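For this depiction, one protein chain was excluded, whereas all remaining protein chains were kept in their positions.
== chain A ==
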Amino acid sequence: MRYIDEFQDPELARRLLDDIHATVTRPWALMEVCGGQTHTIIRHGIDQLLPERVELIHGPGCPVCVTPLEVIDKALEIASRPNVIFCSFGDMLRVPGTGRDLFQVRSEGGDVRVVYSPLDALRIARQNPARQVVFFGIGFETTAPPNAMTVYQAKKLGIANFSLLVSHVRVPPAIEAIMRSPSCRVQGFLAAGHVCSVMGTGEYPGLAERHRVPIVVTGFEPLDILEGVRRAVHQLERGEHTVDNAYARAVRPEGNPAALAMLEDVFEVTDRAWRGIGIIPDSGWRLSARYREFDAEHRFSVTGIQTREPAECRSGEVLQGLLKPHECEAFGTLCTPRNPLGATMVSSEGACAAYYLYRRLELTPAPQAGTAAPLEASPVV
């Protein structure tokens, strides 16, 4: 219980934990889908406060991590062109493509800019009509509506020098793929709260029923996670498998109707490759036919780029909950945030980065007195 005093309301945290401890009679494995939730769990040691019989498995919910290598390479190719202003969220700067990243492209003279909102990229396009402005449109259901609105505005305002390199992914098909895997151990899900703020909960009852798993919509503050686990465990112990909303302050069952309407207009569902995992049917969005003119892949003819991931990187297994980060041989040695093999290490929301930042001292044997071996070189147990 060494972390519990750090909770915003330690007394409430203790009550939730006591309830979970008193409820559990058998081993259960829950997956938290959202990378933000993974970070909360590791940062606060929530997995260590839970009963041993409740295992938290980290899910694929980090958009930076799951963006395929070939899409990163397409971004690097486009960003290197002389007449292009390439706009991205800051998270993507250090995601490794084949041999380099956006940060390096900029240091080599590429005009790479970081924006807070996709609308900033549109403004840059209006102010630079002689140049091509490309926005790197990655992300889950929370990021897709802002990017959809930006393309809609570009069309409405006739901004022809703007385009979107789009690699959006959807959570429910990923849950479906995880449950269909023969090696799946997941018995319940903590669903990503902000995805549901946009999408509502309508996609989940079918999943819960089909795979007989409880799905609890969960926020990502420490107490949110404990409450999500508590509700999931109660369902599992009772043999139930329903959709429960433990994040009602930010999630309504219908989601955000205006955002859903814009998604429907601008995007269409497509198969999408996930980094480390491969293609998951219907798991992504691409621009619909009405907006295809804003597709950067076609505008810059980079549709043919195909690349392979490093063989040593096992982030795909981490993303599917089949491997804990520190169980990978490269973790903390070949692969660190300073020298990442895969995006689960480079993204601050990636499970490997979370373990590296918050767990490496516990996972690494204490150095012998008088030695000063760097942590990165220490063996990992």
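Annotations for the structure displayed:
What we mean here is this: contacts are C-beta pairs under 8 Å (C-beta built on N, C-alpha and C of every residue); 3 or more make two chains touch, one makes a residue touch a chain; residues count from 1.
Following the convention adopted for this analysis, contacts and distances are computed from a predicted model.
The UniProt record for the undisplayed chain lists the protein name "HypC/HybG/HupF family hydrogenase formation chaperone", from the options "HypC/HybG/HupF family hydrogenase formation chaperone", "Nitrite/sulfite reductase", "2-oxoacid:acceptor oxidoreductase subunit alpha" or "ABC transporter permease subunit". Although one chain is not drawn, the whole complex shows that of A:20, A:134, A:198 or A:266 it is A:198 that touches it.
For the chain missing from the display, the contacting residue among A:14, A:81 or A:113 is A:113, taking the whole complex into account. Check A:23, A:288, A:333 or A:348 against the missing chain and you find that the one touching it is A:348. Interface note for the absent chain: among A:127, A:181 or A:301, the touching residue is A:127.
Within chain A, the residues in touch with the undisplayed chain are 8, 34-36, 43, 61-64, 85, 87, 89-91, 93-94, 103, 106-107, 111-120, 123-124, 127-128, 139-140, 142-143, 145-146, 149, 153, 156-157, 194, 197-198, 221, 249-252, 256, 258-259, 262, 336-339, 346-349, 353, 356-357.
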